[in-house]
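Shown here: the complex without one of its protein chains, the others still in place.
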Amino acid sequence: MPRAWPGPYGQRAGVDRTDPPCILRPENGPVGPDRRAPPGLRLRGRARVGAQTLFGPLDLAVAPGRWTCLLGPSGVGKSTFLHLLAGIADGISFAGDLGAADGAPLAGRVALMAQADMLLPWLTARDNLLIGARLRGETPDTRAAEAMLERVGLSGMAARKPRALSGGQRQRVALARTLIEDRPVVLLDEPFSALDIATRVRMQDLAAALLRGRTILHVTHDPAEAARLGDHILLLTHRGLTELAPPRAPAPRPPDAPETLEATGALTRHLLACECQPAAAPSAEGLT
Amino acid sequence: MPRAWPGPYGQRAGVDRTDPPCILRPENGPVGPDRRAPPGLRLRGRARVGAQTLFGPLDLAVAPGRWTCLLGPSGVGKSTFLHLLAGIADGISFAGDLGAADGAPLAGRVALMAQADMLLPWLTARDNLLIGARLRGETPDTRAAEAMLERVGLSGMAARKPRALSGGQRQRVALARTLIEDRPVVLLDEPFSALDIATRVRMQDLAAALLRGRTILHVTHDPAEAARLGDHILLLTHRGLTELAPPRAPAPRPPDAPETLEATGALTRHLLACECQPAAAPSAEGLT
Amino acid sequence: QDEMTVALDWFVNPDHGPIILAEELGYFEDAGLDVEIVAPADPADPPKMAAAGRADLAVSYQPQLHLQVAEGVPLQRVGTLIASPLNCLLVRDDGPVADLSDLEGRKIGFSIAGVEEAMLAAMLRGADLTLDDVELVNVNFALSPALMAGQVDAVIGAFRNFELNQMKIEGVAGRCFYPEEHGVPIYDELIYVANPELMDPDRVARFLAATEKARHYMLNHPDKAWEVFAGYAGELDDDLNRAAWADTLPRFALRPAALDRGRYVRFEAFLEGAGLVTGTRPVSGLAIEIDPALSAPQEGAGE
Amino acid sequence: MKALRPALPLLLGLVLWQGAVWLWQVPSFILPGPVRVAAALVDNAGLIAGHAAVTGLEVALGLGLGAVLGWLSAVALALSPAARGAIGPILVFTQAVPVFALAPILTLWFGYGLGSKVAMALLIIYFPVTSSFLDALLQTPAPWLAQARVMGGGGWRQMWYLRIPAALPGFLSGLKLAAVYAPIGAVIGEWVGASRGLGYLMLLANGRAKTDLMFAALVVLAVLAIALHRAVDHLAAAALRRRFG
Partner (left out) sequence: MKALRPALPLLLGLVLWQGAVWLWQVPSFILPGPVRVAAALVDNAGLIAGHAAVTGLEVALGLGLGAVLGWLSAVALALSPAARGAIGPILVFTQAVPVFALAPILTLWFGYGLGSKVAMALLIIYFPVTSSFLDALLQTPAPWLAQARVMGGGGWRQMWYLRIPAALPGFLSGLKLAAVYAPIGAVIGEWVGASRGLGYLMLLANGRAKTDLMFAALVVLAVLAIALHRAVDHLAAAALRRRFG
């Protein structure tokens, strides 16, 4: 994917810049931006609700085909970021640039796993997975849905409605629904927050395997998670956006590898130290 | 509170058995169970939904006036536990013993922070905090509500409706609502799951300070959290209930104290190692 | 002033000429009466209200009175407003029905009131037809429109002073077959009814006297009378009412209090023959003649 | 006690009825007591049953068609704001027109057969379904719509897979209302020119001063209405229960 990526990543050491294995690219892509190839993402500008500024002028760049983790204090605007990129930030007025780095519209290329599970209460787990295909008029693949449910550890629960599932089970159904969408850009908003450690590690591995080579923006509060999965780690605070160094090993990293643990520790210290109360005036520069 | 507590805790070393500072006990308590003194909790039996067993015969005992953390894989029945104790497990049929160890009914002595935030969308954050008082016909204390919102880091958001709050902010409103309820028994279902680490630590400290001396049952997936807060740590798996050793230092422990980190590591290893897939037949003995 | 509530049979229209004029000309006042005129939408309502004592007097129809008394409703005719039948079997002048015998196999519209079927049966009998030879359709409120639109070939229950004029205004000529010319006994179309137990004969007598005076005013000053009537309410002054007024004028009873017993005997027998009432009641159970002399000396303010 | 429960409203109704008759001394030619009406009901059982069957058929037809048409209209209106703006007021208008204004037009078009009666009943039954369902269709929770937008579903598929199921409670609420209006819809339909049905029988009895027969027919109509309402209520509850299985 030899495309100029406008971002600071190339200059940084320790970032793997080899092209991602582009499993999604069709054999003979059309000229112009390839709709199946994962594009980079860019968001530059400021967001407001009414008269209130949600975040000041920021410049977020997400590398194409890489896994980017976004950390930051509660309420700083991480979910809003994802909503803006997914084109569903109703009621937010955004002034600036926003979209895929390849210039083509993002619509139709994004899957979003929102912070709330957003399962439809009248559908079984299986049908909740198939709703995307149904909405697009594709033939729903029941077998694939059941296989995906099994991969997230919910075999045998395909026929259950969301009400009969535990919080973590519902989150896994939502994850499965996002994974089965098969989109080049995937936005994940705290996708593993309701899972126990063991399940969380399994789900991280699953997501890493299935989403390999796509452009991922992953909001998380878990430093260990960022240390495991992030090709890039961004920290959003009320003062602006900072890039933090991920471990050198390629993601996903083993949860108990010393490098991972060390990076987790470093991130944790950073997060605990960072200024988390809203700053009076947001810093003008986005990336430090 | 010299009352015989029927449980295995007395025999275990390393558990602080001094009476909790009973901040809630009135000067001259009535004879019989004191409705303001935190009672122990007991749940012994099995739960079913329809024909399906949710958990086999279990014996859960929660020490009075202590902080008990409950860990366990997703879907094992932790939330169901809390719902049963709170008396709101609709649709679950429970066969066995359940309630306060002092024999008096639990109703009116419990506050529950459920896994979903359960905020009423038409009420401001402030009014969501006051809904309990209003429902009970007490005079709602607006000042106290605003102070509590400030303590959870949401000063200035008292007049916002839930829709205008981020996920973590909503969770903190729900936490504040639980804390302001001022009940001797508090059930917390993953209360800090949507918070970044720094906020999480602050909220843990706040909860620990405000809930000191009450009977707490706290479901969490975060081993560090259990290591910080738990006077007792229970692990529920499909095989049954196990008690794990908390650090010796009195809770809340500093998040970066070596003992806390060590306990976190031990818990993590335990959780990663434990058998997390549903067992064919649940073990008959509850406590090992 | 004695208060009195009078329920008309329907909204105010030229049929109520003497009542409206008595009110407008102050004859009620002169008779010491404060009359409240109530105009309901449903003609079945006023007799019930009179029987229940909600109204002191109601305007109703003689055929209905027979049915109501037979059902035990405590009512009696105490006066007459229009002393001739108004009901008629109406057809289009340019229609296929030239003679009653032409009705065979045709649709006849009616508006449910109670006695229309019996009248129709009597009229058909003269043409050697029965009700089975025609198709009856309830057209409810739309008698003349149904006829003009050709949905039915005839309607029974039309009033000769109204529906005929309506059709003329719409440019469709109509023709009436008069029941009294085809085997139906002559009856009083509009009468005053009251509950004999509850009524105050003195007031009724004064009421009837006032309307009698108004009736004679109409007789003497037909044009002025129309103006007075049309001034009663804004919606009354139109072509139809003007035409109806002229047609109705000769039909108002000149002696409202006077009772023709024979009419009640004959109509009761007619209804029994039609099977609408069982047995016959004596005239004294149906109608009385108020004799002012009987009640005048007693204290009029009553209850 | 438990077995008595379904009979409770009946009992209460009878008590209220008899009580009203006694207390206000309502004369029997306005409101006959239960006993008299029961007698009339027994005496005219065959007659009433025949007419009730007609009305029952009209109610069933009207409700069925009304539910289907109401469903369709609500969906169509929900899909197109332009249609909503243009047709909505016309629908409102049809509900404000008194029957006697519409009746001649309907009979002119549909004749005096079942057609005009069903049309009249439909006009009454169909509106609550449309209104309630449309209301619910326009209130699909925004986050679901947003999620569907990300997934790339729009237009009628979003309608079919998301908005319609989400609006089920609104549809059922409207259906319950429609079930209440169905009997009066049929009766008013009969008003428009009928020679059969409970509405016709009541008009006839009213014209003939046979109040007890009128109320006997009314009692049958009431039983029909209440049974229908209860049936639709149970169906609706079952549908709601099923959906969250």
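A, B, C and D are the chain letters, set down in written order, and residue numbers restart from 1 in every chain.
Operating definition for what follows: a contact is a pair of C-beta atoms (placed from the backbone, for glycine too) under 8 Å apart; a residue touches a chain by one contact, two chains touch by 3 or more.
Only a predicted model underlies this, so the values are computations on that prediction, with no experimental measurement involved.
Every visible chain touched by the undisplayed chain in the complete complex is listed here: B, C, D. Only one residue in the set C:54, C:175, C:213 or C:281 touches the chain that does not appear here, and it is C:54.
Remark: the omitted chain is touched by one listed residue; of D:33, D:66 or D:104 this is D:104.
The residue from B:43, B:76 or B:110 that touches the chain not shown here is B:110. Counting the whole complex, the residues of subunit D in touch with the unshown chain are 5, 8-10, 12-13, 16, 24, 26, 30-31, 85-90, 92-93, 95-98, 100-101, 104-105, 108-109, 127-128, 131-132, 135-136, 139, 169-170, 173, 176-177, 180-181, 183-184, 187-188, 191, 199, 202-203, 206, 214-215, 218, 221-222, 224-226, 229-230, 240. The chain not displayed touches subunit B at residues 83, 86-88, 90, 107-108, 110-112, 114, 116, 118, 120-123, 131-132, 134-137, 161, 163-164, 181.
For subunit C, the residues touching the absent chain in the complete assembly are 5, 7, 10-13, 38-42, 44-45, 48-49, 52, 54, 141-142, 144-145, 148-149, 162-163, 166, 170, 233-235, 238, 240-241.
Everything that follows uses one rule, which is that only the chains that are shown with their structure count from here on.
Among the chain pairings, A-B comes first (most C-beta pairs in contact).
Subunit B and subunit D have CA centres that are 51 Å apart. Inter-chain centre distance (subunit B to subunit C, centres taken as mean C-alpha positions): 84 Å. Taken as a graph of touching chains, this assembly is arranged as a line, each chain contacting the next along an open chain of partners.
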